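First up is the structure itself, then whatever we jot down about it.
As you look at this complex, bear in mind that one protein chain is not there, while each of the others sits in place.
The block that comes next holds chain A.
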Amino acid sequence: MTGKSFFVDLSRCTGCRGCQIACKQWKNKPVEPTENTGSHQNPPDLSWQTLKVVRFAEKTIDGKFQWLFFPDQCRHCLDAPCKMVGDSEVPDAIVQDPETGAVVFTEKCKGLTAGGVREACPYDIPRVDPATKLMYKCDLCNDRIHAGLLPSCVQTCPTGTMNFGDRDEMLALAKDRLAKLKPKFPKAELVDADSVRVIFLTPFPPSAYYKYVQFGDASPRPLSRKAFLAKVMRPLRAFG
């Protein structure tokens, strides 16, 4: 059983933020008090109330201006460092659905050291509600998947950026799309495709979008010893 995967084709993303809003809507998340800080990116970051945020970056790459959009969310690692760290404190506070592969934070996360879990994540995803100590991140819309629906963000995407399905199908789609884009975008790649369930296709180098797009890109990142161990263990357990 290879479970499910997302294929996020950033060559098609228009930064419309339908996914960001759809996520909040399905999860019925409260609104953060935001203000315009000189950017269209809002809320400015992920939080326990915002599990998916579209990040905007203005970059000049090879002499050409680019406005890059990155719908950031949990990657649902095949072997999730957050779970490895979590299990060492409270076993099964973080669980992985054997059927879909979704990595899910449970109520038991209250007992975890939130900072350690966040540091373990190569993509800087987990967030904590300081009032309840509950930890939050994308859960792959696991409830929707089991009900035969698409994740909320995928359902709403108008351009075909967000795709979801069986992992082998998504990998095939991703590879096919990458091959088609290569002539025009020679630096295009499938980011960490072997180790995550949310596979981003980046036409430009991943670091141009945001610092935590690719595993290890943002190093040196302060890694806890446990997270470090989790990281070195990862390739051994990875499967396609």
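As a working rule, a contact is a pair of C-beta atoms (placed from the backbone, for glycine too) under 8 Å apart; a residue touches a chain by one contact, two chains touch by 3 or more; residues count from 1.
Convention: contacts and distances are computed from a predicted model.
Visitor: Absent chain per UniProt: "MxaA protein", "Molybdopterin synthase catalytic subunit", "Formate dehydrogenase, alpha subunit" or "proton-translocating NAD(P)(+) transhydrogenase"?
Guide: "Formate dehydrogenase, alpha subunit"
Visitor: Tell me where the left-out chain touches chain A, residue by residue.
Guide: Counting only chain A, the missing chain is touched by 12, 14-18, 20-21, 24-25, 29, 31-32, 34-40, 42-43, 58, 60, 65-69, 158-160, 180.
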